[in-house]
Structures are given as C-alpha cells and as structure tokens.
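Note that this complex is displayed minus one protein chain, with the remaining chains in position.
Chain naming follows the written order as A, B and C, and within any one chain the residues start at number 1.
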C-alpha cells in the first residue's frame, strides 16, 4: 500500500453560503492529493501526460460526514491499496480537519488513455515499474 | 417518480487542459439539476433555506462514460424515484450531449438540517406535502 | 456598437460564505456573455479555436457595486463598442439583477494568438468581415 498526506487551507472561494466547503470542491482536493501521492513515487502527472498518457476519472464516490469551513487546515490522506494491473487505478481518500475529525471518505478511479489513438490502454509498464518498489517495501 | 430536464452549455471555465469538462464540475451541474427539479415541484431551494432548513450533500457518486467538451449542449435528467420519508433525499442523474450520448450517471443524497439547532431532522411535512401530488400523479 | 444580453441564474456553487456570488466568478459570467455575443454575430468561439486562433484574456477590470445572491436571475449585457482593428478586442459589461439594479461593470480585453506559431496576430480578416454588417447597421 502507498499512502501520502497533503495539507492545505480552505480558500474563501471554496466555501458556499452555508459556510461549508462546497461539496464539489472535494474533487479538486482529491486531484491535488493523488498528484502529490504520485509525486512522492517519483512521477509527476505532468510527465505522464508528456509521455502521451491521459488519465481521466471514470468513477468518483464521496461520503460526507462533517463539513469543512473557511481557513480550516485540511489533511488529505491518499491511498493506493493495490498495484494497478489492468485498465484502472483506484485511489482512496480520507479528509480530516485540524482536530483530526474525519470529514469525508472517497474513492476515485481513473483509466489510462493513449493520447494519439484516444483509446483506453492498460497501465503502462513504466508506470507499474515506478510503483513496484513501494509495493515491495510496504507489503 | 419525478423527473426534470435541464439544458445548458458547457462554459470555457469548466474545461480542463484535456479539453474535457473537469470531473468535479458535474457536482455543480447536478446541483443545478436538482434545484430546477425542485422548482418544477413548486419549491425554490432558496425558500427551503429561508424556512430554516439546510440541505447539505451526504453522498455523491458519479460514473463517467464519455467526456463533455466546450460549448456542448448538455441535457441533464434529474430523477426523484422515491418519496423521501426519513432523513435523506436521493436524486439520480443522467447527463447527455446533443447527440443523445450518455456522458455519465450519478446519484446525490442530501439530508435536512435545522439551521437553528444545527441537527439533522426528518423531511419536513411541508416538503413531503409539496411532493405528494407528483408521486400520486405519476405512480 | 454590438450589444448582447444573456440571462442566467446564480448557482449555489457560485456563492461564498458571505452569501454573495464570489467576486472571481464574474470572470466566468463575462466569458459566457462574450461567447453568446459572438454567437449572435454568427461566430462560435469554438469555431474560432478550430480555425487555429486562441483568444486569451490580456486585461480584466471589474468595479463591484452590489452583490448578487443565490438563485438571483442575472442579466449580463455585453458590448463591443469598437470594431477591433489591431491586436486586441475589448468587451464591456454590465451585470444587473432582476430588479434592474446595476451589480457591477467590467471590461475584458483579449488578444488573437496563432495556435501554430503561438504568436500574437492581428484580428483575422474573416473575424472582421463577420462583425462588419453589425457595425454598419448600428452606426
């Protein structure tokens, strides 16, 4: 399993008139979380696209337990439980506030698209090779 | 069952560098869909809040099948399959493009919060009464 | 002078915890306004990009007078006072609510970029030709 933590503050723009972080903004947070998780593994998502692979999201699930508020310090935990082997990669998320209260949990599944052919492809070898040491080291 | 259709165009701001509508933006579209669905039923969500009830989202699920692109004319179908009777209300969604291709499906569940007490409450009577004729008329 | 009117409703996502439409969201509204203005003239901005021209914004100014609120029906007036002749095109805006109160005024200037060379170019002939009848008819 691979796990990464990202910390950031809620922006005013991200709140709505309830005073909560707007429920759709977590998609943006989750994106930041997986990009930072990938960076820890030695990948920049920018490089992935430069290598001709797009990774659009194919499924998003969020269960909201508590709201986040303006200026809250958020900790986002991003997990990759399984080495991706087929067409998909699935990230799991936990969002917490500064009191360590669980705000929500979520999952995001993405696919690999070859930019030229615009077709879905299996997880590239170089991608899998990059993850391998982490899955070996953390059995 | 109650069903509403909302049509709108994809804004440039809603695209990302893949040229797709950003996956998190559908949360915003779904919000527009349920607000318009409720307006058809004679409710404005604004009135709901003015009556002291907040309706935060408690669960969001989206399965993405095809991307939407800039300037696409989107049709969003919002369904309320069941009369809400407890603490939750669940909307179902289908997003289609102008070629009638299914772009994604989703569900959003919301709860009712009393503004003063900040506690979850059951679906208010006046809310249920408002929906009743539609469920009777469309068995 | 060319003038177009666009009407839309404020989305919940667009509010912030003050209960106002977030000040940055007007950039998005203005984009919708000029796209709809161009569509009236027989241009889709999508076509402009398909013809190899990008139109990034080079200057944005907004003076805010009154806030817009959730569910407000907004009327956005977009004006093109002058036929663009050089490297820039400048749109002027007025945002009003349903009571016809002026919410803000703004201007957005854009340039023409050739996609291939990534260089600034003068307003394309076909673009100017498209505008000509409107400036003639409305002197």
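In the analysis below, contacts are C-beta pairs under 8 Å (C-beta built on N, C-alpha and C of every residue); 3 or more make two chains touch, one makes a residue touch a chain.
These numbers were taken from a predicted model, which means no experiment stands behind them.
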item: Of C:31, C:72 or C:92, the residue in touch with the unshown chain; value: C:31
item: Given C:20, C:112 or C:127, the one touching the chain that is not displayed; value: C:20
item: Interface residues of subunit A (partner: the chain not displayed); value: 11-13, 27-28, 31-32, 35, 44-46, 70-71
item: Residues in subunit C touching the chain absent from view; value: 18, 20, 22-28, 31, 54, 56-64, 67
item: On subunit B, residues whose C-beta touches the chain left out of the figure; value: 12-13, 15-19, 22, 24, 70
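In this section, only the chains that are shown with their structure count from here on.
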item: Most distant chain from subunit A by Cα centroid; value: C
item: Same or different contact residues where subunit C meets its copy subunit A, judged by the half mark; value: same
item: Most central chain, judged by mean C-alpha position against the global CA mean; value: B
item: Whole-Å separation of chain centres (CA-atom averages), subunit A against subunit B; value: 25
item: Rounded Å distance, subunit B centre to subunit C centre (Cα mean); value: 29
item: Geometric centre distance via CA averages, subunit C-subunit A, whole Å; value: 34
item: Multi-chain contact residues (two or more partners), subunit C; value: 12-13, 70
